[in-house]
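Note that one protein chain is taken out, while the other chains of the complex remain in position.
Entry: chain A
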């Protein structure tokens, strides 16, 4: 950065505003209310699940729940229902946590690609582009808005969520939180502590859509044509 360029610019602002620079340290932002935290607070996990289902269905999400032991079967149902031929999956150790290691091993390599941490841009992007389905793991489901929150990691990149035609997100019930505030507090803390290194956080609410032609809602524009959330109830 050209420091002179920055100084001239910022000094010009200060001059116009008639306010000296470097006052922020003594005047940090202090919100005048705690609505972001208090809204939808105090709900049980069951109540949050019910709210999440309602909000998700409102934005055209196919909302499903399953027990962990039935997850593999539920995924197979989904793949059959959507007639998905080429799947892209993340590289992650979450497969074990969700007891999906066997399911994963049984997938034919011909029809399954992985977003690989060490692969180059072209390879991963092309794999996502060739896939008609993606199964991803979300960090959170935001009950209020029916939104999945997911940070980019080497095994699950950005385009992973956008290029495939159909998208299934797996979320443990324990990771349903009231609102975007809780997700942001988590990310802030993890980034600050160095536990999370990411260049990108996505809040994704249902399938892509547009009202640009005569305000008629079209679902599925650049991103996935449809979204399915699979909440694993005993996790």
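Definition applied: a contact is a pair of C-beta atoms (placed from the backbone, for glycine too) under 8 Å apart; a residue touches a chain by one contact, two chains touch by 3 or more; residues count from 1.
Here is the rule we use: contacts and distances are computed from a predicted model.
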Looking at what's absent rather than what's present, what does UniProt name the missing chain, "Iron-sulfur cluster binding protein", "Molybdopterin-dependent oxidoreductase", "Rubredoxin" or "Amino acid ABC transporter permease"? "Iron-sulfur cluster binding protein"
Filtering A:74, A:141 or A:159 for touch with the omitted chain leaves A:159
Among the options A:12, A:70 or A:106, which residue touches the chain absent from this view? A:12
Go through chain A and note every residue touching the omitted chain. 1-2, 5-6, 8-14, 16-19, 21-24, 27-29, 31-33, 35-36, 39, 55, 59, 115-117, 119-121, 123-126, 129, 142, 144-147, 152-154, 157-159, 161-163, 179-181, 183-185, 187-188, 191, 197-216, 218, 220-224
